[in-house]
Structure formats: C-alpha cells, structure tokens
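Apart from one protein chain that is not included, each protein chain of the complex appears where it belongs.
Chain lettering (A and B) follows the sequence in which the chains are written, and residue indices restart at 1 in each chain.
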Amino acid sequence: MIDLKKEINERIGMDTILGLARKKMVPVHRHSVWYYMGGMLLFLFFIQVVTGPLLLFYYKPSADAAYRSITEIMVKIPYGWLIRSVHHWASNLMIAIAFIHFFSTFLLKAYRRPRELTWLTGMAMFMVVLFLGYSGYTLPFDERSFFALNVGTDMPGTMPVVGQYVVGFLRGGEMVGPQTLNRFFALHVGILPLCLMAVLFVHVVLVQVHGMSVPLSVEKKTALKKEKAIAKPMFPHLLLHDLVNCLILFGVLVTLAVLIPSELGQEIDYLKPAPEGVKPDWFFLWVYQILKWMPTYLFSIEGEIAGIVGLMLVAGFITLVPFFNRKAQRNELSPFFTMVGVISLLAFLALTAVGYFL
Amino acid sequence: MNYLKTVKPVMACGIFFLCFSVFKVPELLCQEPEDAMTIAVTEIKEEGYEPPAGLSLSDVENARKLTNKRIYGLAVLWLLILLVIFLVRIQARDDEKLYWKGYYSGTNKLE
Partner (left out) sequence: MRLRESLLSRRKFFIGSVLGGLSMLVAYVLNPVVRFLFHREKIPLPGAVKVAMSDVEAIAPNSARYFEYGHLPGILLKTERGELRAFSAKCTHLDCTVQYEPESRKFYCACHKGYFDDKGVNIAGPPPSPLLSFGMERQEDGMIISYQGGRKSKG
C-alpha cells in the first residue's frame, strides 16, 4: 500500500514546514489576547474571498442591472440572502476587529524596532480595508449607494492640488453616474483585494520573521524577576486556540447574517432629494461627525478643507508613529504616546456613538 | 546547453501554433453573413400564460424575514460549532499536558 504521508512529505517537505512550525514560539502573558486579532482578521479575509466570488456569479455590474441582480440574489437564488448577508457582516466585523488590532498594537507599541515595516504594511491594509468596505457599500446601486458615492467622492476634492484629479478618477466623469459604478466595481473586486493580498503576504511573513512583539511592561517585569518568559509553540497550541476563536467568530457572523440580513434600499432616482438621516457606514461616522462640527471657516480656511487636511495630518502622524516615538525605539516606556492612543480611542468611540445616536 | 536543446523545438512549436491560430481563427469567425439570413417571428403565448412579475422591494423584505427554518438551521450550526470546540478543547488539553511534561505534540512524535 502507498504510504500517502510519506509520499506527500517527499514532495512538499512537510517535515521542514513542521520543523519550522515547532520552532515558532508565542509568548504567553496577560496581553496575549491581542495576538488573536490577526488570526481572526485572516479568517474573515478568507470568508470574504469565498463569499465575494460567490456573489459575482449573480451580480451584474452595470448601472441598469446591478439593483435588479441584487434583488434576485436576495429573493430568487437559493441562500442568496445568506451569502450576501455573510459578506456584509464579515466586512463589518473585519473592520471592527481591524480597529481593535490597530489600537492594541498602537497602545502596546508593538511597532517598536524592528517591526516598523510590519506597522506600515498594517496601516496600508487598514486603509485598503476601509476603502473596500466603502466601495462594497456602493455596489447595490440603491439610494444609499448613490448618496454614499456622491458624498464620498466629493470629499477628496478638498485635498489641495491633487483633489480634483482624485475626484475625476473615482467618478469617471464630472458627476456620479452609471460609469462610476463600474469603476467602484473594478476597485472592489479587482484592484483592492489584490493590493490587500500582496501587502497581507508581506505583513504575515514579517510577523513570522520577527515573532510576536512582547509589550515593554511585560518585558520589564520578566527581566526584574529574572525568570524566563513563558512561551508556547505556535503549532499546535496557539493554532488550536485560533481555531476555536474562528469557530466562535463564524457562529457570530452567521447569526448576525440570519437575524439581521443586509438591506436593500430604494432604486436610484436621480431627482429625489436625499432622505432624512443619510449617514455613512459606522466606520466613517467619526469623520462625518468631525466634518459636521467644523465651523464654516476656521482661521480663514474653509472648514471642510481644514477638517480634511487635519485628518490627513493625523493619519500621517499615526502611520509614521514608529519614527516619532523615539523612546519606544530605545525600549523605554513612552506614556505620552499611550496617552495619545487612549485619547484617540476614546474620541473615536465617542464620535462614533454621537454620530450613531444623534 | 542540453537544456536549450530541448527548449528550442518546444518554443518553435509554440510559435508555429501561435501563428497558425492567429491566421486561422479570424478566417473561421469572420464569415460575412449573407443579407437577410433571418426571419421575424411572433411568439404565440399559451393560454393562461402570465409573464413573470418583476421582483419588488417587498419581496426583498419578505426574503429577509426570520423563519423557523432559519432559526433551526442556526441552532444546528451552533450545535456543530460547540461540538467541534469541545473536541478541540479535549485535544488542546492533552497537548498542553504533554507539553509541560516535555513532549511536543506537533509532529505527533514523542521525544
């Protein structure tokens, strides 16, 4: 009889892979929970990669067919409602967990030397994921998509110099119209996922190369007690843990999809006024709230421009934080940056809540 | 050098077939249609035939409604998930026990 295990091993070198896997250790301490976020994100990405193409079997990316095809997916195609809802909820959960991953990394200063590149790739992915969420929102081409498209593609216009070009690129014309849908479709199913996959690969490889970052506080404590840090092998211990996490996550995902299936709004009517209370998705509510509160003029600059430039500065600062935070680079505690993190976390939560409930 | 010797004919074949396809296919596809190849017809509907009604927003709302079948399906899903988690936990605990005793379970070999 053929020894399948041996045959496969001979060809793909399972032993080498397993050998590498057994060398990989994951530190265990009170902040270990945050290590699980990455695995969950990976799992959700996998869900999206599966459900997305499934939807493509029936979705028709053209202005006059998109809405109808979504209706058919929801009503006629067996389990179409479920697949679409799972895709919808997985994107929401993905963004939510990405926020958690982002804040925990920021607060624990996991971007310290030598992990600056990991941080940068992470930030790039964060932006791509946000844009993926937004572009997916526009594809049903219903009323909400229409206003999301209008507002969303208008905003980059306030950027100095390049603004108008970005708007033109996104809209494919002066105004949002049938052609805009195809551009967003191309971005959503082609360009953005490919970018995400490429950067994701680098990110994951870097994480494997550097191993998990241990928070400074934990490092200090173990150093004080002069004991060796506890660590467990990634495989199979942590992997089984990840498996359990993902199973629960999957259950939650499907439960949400069944209890609150994703909606479909009215068909687009170019002449209808914007309905009451159009708001962006929850993950952009904080931006929306800041822009709403901006005075028309701030120090003689137009309020919207000031707001957007301000946001871009903040984003730039956060992206480059590994290079600003000198203390963390020298492996010293940096309470100032912890404060910045806590304040932005609170501000994010507060603004989102305000935007949601008011 | 040996390598090139095998590759060259293969490449030559490839190029040959490429040319062949480029020149051959359009000829097949581009046959000029004669004029008036088609004839118009009217469909005769069978009695009692109704054109399928278009789907409306209320159909979508109906499709979104929670049904007993869906709750049942969800319950089964959770049951299976909990079962797998239970099984995984047993194995994980076993791994843990072995590990602290100094065995590594990943390769399935005791050492």
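Miscellaneous remarks
Keep this in mind: a residue touches a chain if its C-beta (ideal position, glycine included) is under 8 Å from a C-beta of that chain, and two chains touch if they have at least 3 such contacts.
Keep in mind it's a predicted model, so treat the numbers as computed, not measured.
Of the listed positions A:42, A:82 or A:117, the one in contact with the omitted chain in the full complex is A:82.
When the full complex is taken into account, the listed residue touching the unshown chain is A:57, out of A:57, A:336 or A:356.
Within the complete assembly, residues 28, 31, 36-46, 49, 76-77, 80-81, 83-84, 87-88, 90-91, 94, 105, 108 of chain B touch the chain that is not shown. Seen across the whole complex, the unshown chain contacts chain A at 50, 54, 57-58, 76-80, 82-83, 247.
What we mean here is this: only the chains that are shown with their structure count from here on.
Centres computed as Cα averages put chain A at a distance of 25 Å from chain B. The touching residues of chain B, when paired with chain A in their complex, are 55-57, 59-60, 62-64, 66, 70-71, 73-74, 77-78, 81, 84-85, 88-89, 91-92, 95-96, 99, 104-107. Note for the complex: chain A touches chain B at residues 15, 18-19, 21-22, 68, 71-72, 74-76, 81, 232-233, 235-237, 240-241, 243-244, 247-248, 250-251, 254-255, 258-259, 261, 263-264, 266.
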